[in-house]
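This is the structure I want to talk about, given as structure tokens.
Every protein chain but one is kept in place in this view of the complex.
Up next, chain A:
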Amino acid sequence: MNELLLSTKGLTKKYGHHNAVDQVDIHIKKGAIYGFIGRNGAGKTTCLKMISGLSKPTSGTIEMFGYSGKELKQIRSRVGCLIEAPGLYGGMNAYENLNIKCKLFGIKKKGYIEDILRTVGLEDVGKKKTKQFSLGMKQRLGIGLALVGEPDLLVLDEPINGLDPQGIAEVRDTIQKLRDERNMTILISSHLLEELSRIATDYGIIHNGSLLQELTREELMKHCSERIEITLEHPKQALPVLDRMGFNNYQVTDKSHIHIFERLNESASINMELAKEGIPVRGISITSEELETYFLNLTGGNQNA
């Protein structure tokens, strides 16, 4: 198992009687791109704010880089974040905006700002004021700001929200590049599962303030990939038959379903073998689930998604 860079235990944030975040346990491995998925108002931003040190948890603990509690202050500078808005001064250009933060970190290295601009694909913007930037450019500069000080963990809150397809692709490429070139751990929130699925290696699904599920990319793909779905009364009876037929990649998902993820063209022979053994099959079909459908089913319906 990979080393955990960040974990939370019972993380809770209350506003009056309302639990915006309720007992959330997140586990993020070093080098992962952790997709934090949830509908609007699910508690994603509140969670990220607590992780970034912008908001104090009502209860629960956060452990980062092996530090927790008051010790966290020592390593806060290792967490770069882009929460809600890119946080730019519209009257200044990209270089000046980055330079403000460089002053805070005491960074005087020549070419440092140019490097960041190159990383986020804004090396050619010149002296253009950021108020004239497109939303995608602003978001990328916001990511650039978060990169100042070489953080080990990058927290990005809905960086693709409101962007057009090209903007989304640019931000996605930037994030991918950061992981590949700088080996950064990235925590990225979104309500667009389909988009996150293109870059994230791990997922956490939050709904009404509670973390419903944490799963790896492979696990999520397994849930959503094409498969033979067999419906039967006693799935366990069918397992020796499947083993005998040489199937290895299958899963008993609940009391009446088996999912087989290989040799999808052999559903008829499976049906025959099961019938031969006297195992009644209620149904057998090849199905797949859209990521979005999976998410909607998990969060209990398709309103406001």
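One rule holds in what follows: a contact is a pair of C-beta atoms (placed from the backbone, for glycine too) under 8 Å apart; a residue touches a chain by one contact, two chains touch by 3 or more; residues count from 1.
Just so we're on the same page, contacts and distances are computed from a predicted model.
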item: Protein that the absent chain corresponds to, by UniProt name, given "Heme exporter protein D", "ABC transporter permease", "NADH-quinone oxidoreductase subunit M" or "SRPBCC family protein"; value: "ABC transporter permease"
item: Contact residue for the chain not shown (choose from A:Leu88, A:Ile186, A:Ile205 or A:Ile270); value: A:Leu88
item: Residue among A:Lys56, A:Lys127, A:Lys255 or A:Lys276 touching the omitted chain; value: A:Lys56
item: Touch list for chain A against the chain that is not drawn; value: 49, 52-56, 73-74, 76-77, 79-92, 96, 99-101, 103-106, 142, 145-146, 149
